[in-house]
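Have a look at the structure below, then the notes.
Removed: one protein chain of the complex. Kept in place: all other protein chains.
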């Protein structure tokens, strides 16, 4: 963990690797690679380091969260479908001592009933939902500025 | 509505006039006047116009929303307790044709069960919850940058 | 209250002032002023007096209901979003001793789940839902003819 | 189907043949024959043709609905107890392409909890509840005047 | 209706014609004809007249109930599966002015969850459940002796 | 336990000692002593022995049930309010190996919602509800005649 | 029942006679007669006998099921709207001793909430849903091949 | 706020201005003015100052509560229908730092299901329900005597 | 029952004998004996007779209630944990013809979810909750003054 | 309470006196006396004192718990059916200041739905369920070893 | 993806590798290898290519689904226990643009309550449940023949 530069971890949950090809009406036509590039650009502007990681495996994401303390100053997580039932992911976030922000590309509260409940939200700093890639940008900004 | 400068309306719902004196552990010690000043400062930086309005009355807030089209390019609303039951406020936001962002100072998903449900969220652009005054700043930024 | 001519009060609830501009697919393109004019025309045909009142404020509507006895022979109310949660409005209607009819422009039973329940319906004479302006016309007719 | 005169079908559901003798406090003392006569009188005034049919059998009512297109311009249906559970009746109404209006003699929203839900309402044009025989008269009027 | 001899109607609901061949473990090996014979024997002992009727059709059963007043002093009804959802049958029993007793061969409260609720029970005199043919015998006896 | 004569235990649950003075509209004006006398008369007619016991204490009733095997051929129980929540009473009845019949003076399915559910019913032979003292008489008869 | 050739009964529930004209977007444009012809063609290919029957009446369908044993080796049933509430139909299928397969033209699990629950499914051999006429073909094939 | 004499605020919620004329069977025949006079008499006996305020508007009541600190030593509130849904009123009471007591004229737990739940109760000192005007008198007494 | 002096029965439910030692943060440090003494002092001031009784047994409390008519003019009952499930206690209070008041030391509406529901409240005159010993004092006062 | 030797109280709830004769398939054939002997043997091995007590009465069990402090170092309780509804028992355990362990012979989570919820569990140290007599042995061991 | 020959992917979810050894009463004695061989035989008869894959890892199955487009013309999936909660799997199927069929060996609607709900079903073409290996064969056939 660089003393002189903040670093953050961006975690993309299951199916986000399909971004740009999957349900474009809801998620937009940006691919995950393009989204990550935009995020890296934003990070550069803010002078912070950023690592991006996507996995379809709950276990992999939990491992990444466990490894984060000491390496990152904060986590931006889009838990995808895990948002709605993965108590294991929730416990992982609650178990490590670094701030996390939950983001969603779409407004999850304007979708199917079962998508309106997050088991993750109670253990993160805050939640940003509905602004497409901007959800991530705002999370990056708030993680960088909070607690300074 | 100024053609050359964007303008936004900030609506604070019931009891937010108590900010700084009420349940400081949850909402922080910033007063509403101070929060508004900070918001105006942010707006100035972004080169946008901002009006702030607080009311404890559902009808007043609805009237403000009805008057917004033609005057503002967007609405930032912290519906306070109305978040959880004011379908009239929801209908007002759905009935006018300008983007709105719902904000909350505290993480409403980490509080009492009845605070975890928003009847407003399905009709706004997105929701930002849990970052104190930063929730408003992020909303301002995203409203300004979206759809440009 | 005119002894020789019946008079009725039409109450329009929150957001009905947006009629004609709001969600035209659901509510039609008639403005509230036009609807009121049509209603006054119908009233004239029936030889009855009619007053129309719209408010976005629950308290205002309750005040109007409290003032109705002695002035009106009946109330036609479209409670708008208050249909679904305003027990105060319900108690106001139950508390005054004049017949009331609940009307809705759209068929509330063909819309979102939360719009299918009326807390008002159990205390009115009857409910008419789904016929656009005709919902009001029918209510006027039935109030005029009932109990003669 | 007469080109020059509109014709409508009135369907009375189960137990409505008991009208006038059954639970008079709720349904009034008018018999079904008397109600039908009144309806025919109203129809005559409006210059429309009217057929009335009562059955205690779900299948019979569905058959009548299936036969209606080409013979009638609209259906007035009091589904009686079928209101609350006959999805087959609902599907029959949704499956034929003529407007229908659901009527109830009593205000079903002021009765037992299980009577406050209609599986029929979402597929009809509108619902009129609580005005005794007037519920039917209003339905006749609105069917006749709508879409002219 | 014989002035000098009481007469009762026994109504068997859907699938009771299968008695003796259907789910013998639950309902026993007695056929419906045999059950009816036993019932007629019991009736003879008590000096009362008895008619037995079975139908798989809700409408038929309702028609029988509507015809009962003036012909019978009481009804014994085993509504079979209609017990759990036929509000139309319930309304028929509530609509005629003669006492009825609901019977069940098996103990419906010791079976599947959905069989433990009767929509019929609130409108009958009482319910007897779980004693095989004896459920009917007891109903016959109590109908005969009550209100003498 | 008499080899030559069947004997049964009648258990009256809490508040049944108030019979005749309590809520007479629901339970009738017969006192518990009078009810017991009538029951003893019925028993005598049938040539069976009968013991009656009333208690307001759940523990006492359970003790009586535990003592019943070897002394009685069956139990008639009116669990009173325990019907709705005493799983301990249920377990007692399920734990001893003699047939039991649950009786209720009033039709519990025509009363308050919370009285319509019996935790006892699933473990008894059958249930008789709604016939006043006759509920007990029928239970006595069916216990005596079953399994002969 | 032909010893040398298997025979099956196809039961179409309420409103399926409207096939081809009703909600074509969901059910396709094939008429019931055409569907039956296709099914007879498939049956011929498989060398089995097939009878098709449609009714809008619950009682009729139950009667057909009761008559099936001895005449048919299996039943293919599309219960239509009865899928969701006809416990009487369920009991009829459970009461006869021949295998049955439940079919649906549309994927009932992708439709309204109330269509996602089948009271029939627990008592049939299996369920096939969502493949249009193919749902029937597959059912025919599996009934023919199973238990050989 | 008088140093030498305690002062209290009595808040009457929506429809309480109808007292004496509305649903007299439930609320009694005392008018609001008479109730206030009785309360002022009680206050005089106790040597305390009392202000009474009624409003049908949620926003007005919230404003009164916000103004109370520094003026009053405690609040007696009968929230009327707001009891059951006004989270904004609850937040107002929780947001000011003076003790409050919730009162109800009728026993809300013996009325309709929806009246048995108070969203206000968790944030007040205590609740007194069911004693007519005495509910207020007791609240006055306990506010005056507590914490002395 | 003394003609010249009113007498009341105070019933303390289960675990109230632990008062002063149990969960002092919630219930205060006053012992049950001290509370009873304070109550007797209050009674003396009011010139009424008072008997206090505590039991951990539901049956004992029911017996006390049954014995109350003729001995006492009213009952003050703190049902403790029985508040939430003892329908037998409720029936006892409903079965005797003397006024009762339910009291709670703590504000049960500010505690665990399962403590916010009283099965007792619907059958008593009123309920007082949240004022420590003052809950009893107020109950005593209101019982003494009501119906004079 | 012996300073030199730990002593524990074993409480057996309702119907456990039937052990060995009741539902042997679930609870095993060991009688309560035999279970107690085994427990005393285990206690002797561990050098601790043990008292065993069984009651079918909620009040008795509460009294035993109230008497435990000063006499015992811990409580092992099998609440039997009280597990599922006795909030009074829960409050008793929460009200005394000694550790308790809840045990069950059978695995309550593999039985009827209503047996899967314990109102006791939240106030004890831990719960051991499903190991027959071994559930008690483990509880004894853990009470003895914990907090040493 | 072969232009001249269709190819399909068969996905077996968690625990299906235990087939033949696990709960044989429910799933049959066929091993997964044997099932796959049968499936390959069926595929050969139909002239299509087939790949079979089993995994106990949600992430692996999602990866397989993501890789399917371009390689396969359709997916047959038995989601095993994931059927009931894996929204991530659902999103994966919804996110790729090839038809899928959900299959189950056992009739999931005749098993435990929690197995009767599929979160997968709303996003697949159809569902086949209850026919053992035949469920797969039918799925293969329908995938091959549909949309030709």
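Think of it as A, B, C, D, E, F, G, H, I, J and K in the order they're written, each chain with its own count starting at 1.
In this section, a residue touches a chain if its C-beta (ideal position, glycine included) is under 8 Å from a C-beta of that chain, and two chains touch if they have at least 3 such contacts.
Since the structure is predicted, the reported quantities are computational estimates derived from the model, not experimental observations.
Visitor: List the neighbours, among the chains on screen, of the chain that has been left out.
Guide: Per the touch rule above, the missing chain touches A, J, K.
Visitor: Tell me which of J:15, J:57, J:78 or J:118 is the one touching the absent chain.
Guide: J:118
Visitor: Looking at A:62, A:76 or A:103, which makes contact with the chain not pictured?
Guide: The one listed residue touching the chain not shown is A:62.
Visitor: Could you pull out which residues of chain J are in touch with the chain that's been left out?
Guide: Residues in contact with the chain left out: 107, 109-110, 116, 118, 121-131, 134-135, 138, 141-142, 145-146.
Visitor: For chain A, which residues touch the unseen chain?
Guide: Residues of chain A in contact with the hidden chain: 57-60, 62-63, 66, 85-88, 90-92, 94-96, 119.
Visitor: For chain K, which residues touch the unseen chain?
Guide: 13-15, 17-18, 21-23, 55-60, 80-82, 84-85, 114
Methods note: only the chains that are shown with their structure count from here on.
Visitor: Which listed pair, A-B, D-G or I-J, shares over half of the residue-numbered contact pairs seen at H-I?
Guide: When the contact pairs of H-I are compared with those in A-B, D-G or I-J, A-B matches.
Visitor: Of all chains present, which has the mean Cα position farthest from that of chain D?
Guide: J
Visitor: If you average the CA atoms of chain A and of chain J, how far apart do the two points sit, in angstrom?
Guide: Result: the chain centres lie 48 Å from each other.
Visitor: Counting only residues that touch at least two other chains, what does the list for chain I look like?
Guide: Within chain I, residues 57-60, 85 contact more than one other chain.
Visitor: Taking all chains into account, which pairs touch?
Guide: A-B, A-K, B-C, B-H, C-D, C-H, D-E, D-G, E-F, E-G, F-I, F-J, G-K, H-I, I-J
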